[in-house]
Structure formats: structure tokens, C-alpha cells
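A short worksheet on the structure shown next.
For this view, one protein chain was removed and the others were kept in their places.
Labels A and B are assigned to the chains in the order they are written; within every chain, residues are numbered from 1.
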Amino acid sequence: MCKFAKFLLKLLAVGLVLNVGLFCVFFFDLDGKLLFNVVEPFLKKHYDDMERKDTLQAPYDMNKYPKYEYDT
Amino acid sequence: MRDLKHLIYFENLLQEANNDLVKQAKADGKRAIGYTCFFMPEVLLDLPGCFSVRLRAPRCTSPDIATYYMSSRVCHYARSLMERALEGGFNFLDAQMATETCTATCRFQEHLQQKHLDSVKDMRIIDNDDFYCEFIDVPFKKTKISYEHYAEQLRVHVLGTLHEHFGIDVSDEAVLQAIEQQNEVSRLINEIGEYRKLDNPTITGYEFHVIQLVSLVCPKYLILPYLRETAEEMKTREPDLKKEFRCKVVLAGSENDDPDFTKLIESCGARVVCDRYCYGAVESRRIIEVKEGEDPVMAIARHYLDASNCPRFMPQDEMRARKKHLAELCKEYKADGLIVASNKFCEYWSYERVIDTVIMRRDFGIPVCSIEKEYINSASGQLRTRFQAFIESVEIKQIQEGK
Partner (left out) sequence: MAKKDIKKALKDFWFGKPHTAEEGGRRLGEILEDKTGLYKHREWRGVKDTMYYFYMIWLYNYIMMVKDLMVMGGVVNFAKGVWRYRWVGQTYLPVLHWFDRGLQGLRGEALKGSAWHYRAMVSSTIRQFQRMFASDTRLHGGKQNELYKHNIAHNETVWGGVFYPWDGVIQNVPLEMIPYFVTCHVNSHTVLNYIDAVQSIGLPGDPCPMCQAEAGIFVLDDVPDYAPAVITCNEACDASVSTSTLQDWFLDKPLFSLPMPMIFDDPLVKKYCMREIEELWKFIEEQYGIPFSWEKLVHKLEQQNELQRFEWEKWEVAAKTSSYPINGVAQALYRIYQTQYGDWEIWHKVDGKVRKIMEKCVTKKINTFPQTRHRVIAWSCAPLYYSNWCTWAYNCWGLNVVINMDSLMFDMTLRTDSYEHTLEDMAQYHMWAPMRRMAVGGMKHMFELWEYMEKFNCDMVAMYDQLQCKGVQGLHGLFEDEFRDRNVPAFWIPHALPDSRTVSRAEIRRQINDYMTTVMHEEPLDPSLLDFDDSMTW
């Protein structure tokens, strides 16, 4: 068997395994389960713990902005 | 203080929309024109031959049929008006001049309108063959194009239809005459209101609230003699020797045509010295100025947009300036605190109240009491507790500041 054919076979085999593997992930909703049970709780915790500025302290200057009015 | 001569009469006039003076004006052959919002200029509804009535639904505690039509999740004020209309309480109206300035009252007024469509039935809530309901569009800004648009809306939808339906004289002369009449009312109300600025005011917030309301719900030409007399009476009215209040407050917020709400605040120890809310005098009783050679309708359009500090205005400079204006009112009326009250389900004031509560205290040092209320305040016990606590906190602040 020539090298190219072997390579093709290997490629096919890898492709097949990859396809079967991905199909299992798809069919058994492993992506959803990972995201729901691991990724989202981790990120939620991160966002909950994040330091946030107190937006109520934001300045509110009464005269800062002009009246936007134009000739039309 | 000595009782005001006409106070009980005024109170009686507020018991129902179709009051004695409204009946008298109708008997005089004048057309009754209803409206709900400041942005429907009352002055144009007070042209010779007609008179304005700002709608209220006093003593409406259980708007059951209106709740079927508008659900329980819509402002109690709009539902109460609807209920009163369904009960026949507004059948004296010849027209309703409507604005789409807040959703709930807009829907109420749309129910009144005869649409003559196949797609939705007309309810004929107002049992009056002459009745019609007309809407105007009110701009959200105070710019040149807004004034022009608003003036055009008033010309076409208000003056145009009044003339068409009832033959009302809508000439410039007639409009100027109505402005003059309204300005006289405003001058009298302002004169009476000035006494609230005294260190020891010679008028209570409740009394003023009643007087202001009668000027909105009665034909001007019939209420004017009483207002003149009251203004005269005020000149010699002596304050109580001992102050009957512990602090002065500005009352700001959404629709409020319930003098008992003001009375409730005052019964807790505060004196309401300024009324910056819908139906209040701060905006509605400003003098309308017509410049030399100016079209009076344009002057009215400019006046009503400029005078208002409604949270409906959304340009950036306006949104910010109205907080400053509120602080200036507190200063002008020497108020110790501010009560911001919004009606439940009023979206404009729900937000404005949040911002006012933070900004007025933080940036202007004004103590703020933030209240959500119903149109008719049955939960007065809870409100009383809130007001008492607020008044105490203002007193403590004053003591700490050595006042």
C-alpha cells in the first residue's frame, strides 16, 4: 500500500473517531451538561465575587452638557 | 388661624366633577371640555363659549368595571377616571381633549373615543350625542421644532375641532382673551401661594391644595370672584402664634388631586409649602407671556413646554436641569425637606423618584422622603408612619446643625 493510501486511511480513521466522539458529545448533550454543571456555576461565582463600583456615586453634573438643537 | 371664608364651599366643589359651578356654566350654554394632563393647555379650553375641567374621580375606591377593562396593573388614577366615566359621572362633558402623554390616561381616553371602526366596538361611555374625543401629540423636547409641532397640533386638533364641532371662536383675539383670564387666575393663585414662603405661613398646604384644585376643575369665570375674595382675605390673615408644624417640605411627584394626602402629611407635623406635582400650581399657574407681535398659539405652545418639568422630557440637559430646579424650589420656599411621591404604576415617576432620592440628598443636601402611593390613599397608617419618621429625621438634622 502506498504511503498516500496509508495516510488516507489514517486520516479516515482519525476522522471517523472524531466524528463518533463528537456525535457522542452531541447526542448525549455532553456540551450542555458541561456548561450547565461546571462552566456556568464557575463563571457565576466569578461574577458574583467581582468587585463592582458603586454606580450611585457616579457624578451627576447639572450643567455639563449643552442643549443639542440644530437648524433643520 | 381663622378659617377661610370659602374653604368649605371649595371643598364641596371638589366632591364631584359635575359640581355646582360646572352645572351653572352648562346652564349658561357653555361647552364643558375635559382633559387630564398639563400638556393639554387648559387656556385653549377656556375660550369664550367653553370651559375646561381637569378630570378627577374623588372618592373612587373600587374601580371594578374599569379594572375589567384596564386590568389591575394599571395606575389607579386612570382606572378611577374610567370607572367614574362608566358610572356616568362625566356625561356632562361635551368633549375630551386628550394627550398620549402617559400610557394609562391615554388608554382611558381612547375608551371614551368614538372610533367608528369595524375592528373594535365603540363603548359610548359618555352619554352625550355631541361628545367627541380628540388626541394631540406632545413633543418630548423644548426645541424650536418641538414648539412648532406642538403649536400646529394645538391649532389643528384643539382649536380646529372646537370650532368645527361647537362653532367656538378661535381667533387670536379670543385666544388672547382666554390667556388674560387664565393669567388672572394664576396671579391670584400665586398671590395666595406666596404666603407659604413666610417663616410662619398663613396658609396650610391643604388649603392651598384645595384652592389650586378648584381653579382647575371649575369654570374660570365662575371661580374667579371667589379666588379674588380669598386673595383679599389672605392679606389680613394672621398666623397662629405658635407654629403648628415642625418642618416645611416641598411635595413633588406624579398625579395628585387628593387634598387629603396633603392633609395627611401636615397632620404628621410638616407644612407643605410647595406643590411640584401634576395638578400642582408651580407649573400650571405660571403667567403666560405673549411677546409683542407673537402668535398667541405659538406663545402658548412655548409656555407649556418651557414651564413643565415633567419627567417625560428626555433631552440630556432637561433631564439634569429639573433636579436643579427642584433644589431651587426647596430653597425658594425655605423647605427643610422634600417628599417625592409617585403613584403606583406610574413609570415616569417611579424612575424619577429613584434619581431624586439619591441626587437631591447627595448633591444638594436636601433630606428626601420617597413614597409610593395610591390614587386614593387607603393605606394612610403606613404613610403616616413614614412621614412621622421623616419629620423626626429632619428635626434631628436641624438640631445637629444647631438650627
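Following the convention adopted for this analysis, contacts are C-beta pairs under 8 Å (C-beta built on N, C-alpha and C of every residue); 3 or more make two chains touch, one makes a residue touch a chain.
Just so we're clear, the structure is a prediction, and the values are computed from it rather than from any experiment.
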For the full complex, contacts between the hidden chain and the displayed ones involve A, B
Option touching the unshown chain, where B:205, B:259 or B:311 are the choices:
B:311
Sole residue of B:135, B:166 or B:364 that reaches the chain not shown, by the stated touch rule
B:135
Out of B:60, B:78, B:93 or B:330, which touches the unshown chain?
B:78
Missing-chain contacts mapped onto chain B:
68-71, 73-75, 78, 100, 102-104, 106-108, 110-111, 115, 117-121, 135-141, 143, 145-146, 148-149, 152-153, 156, 311-312, 314-316, 319-320, 344-348, 350-355, 357-358, 370, 372
Contact with the hidden chain only, please: which chain A residues?
22-23, 26-29, 31-33, 35-36, 39-40, 43-44, 46-47, 52-53, 55-56, 58-61, 64-65, 68-72
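Here, only the chains that are shown with their structure count from here on.
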Chain centre separation (chain A, chain B; CA means) in Å:
53
Mind listing the chain B positions that touch chain A in their complex?
143-145, 315-317, 320-321, 323-324, 358-359, 363
State the interface residues of chain A toward chain B in the complex, per the touch definition above.
56, 60-69, 72
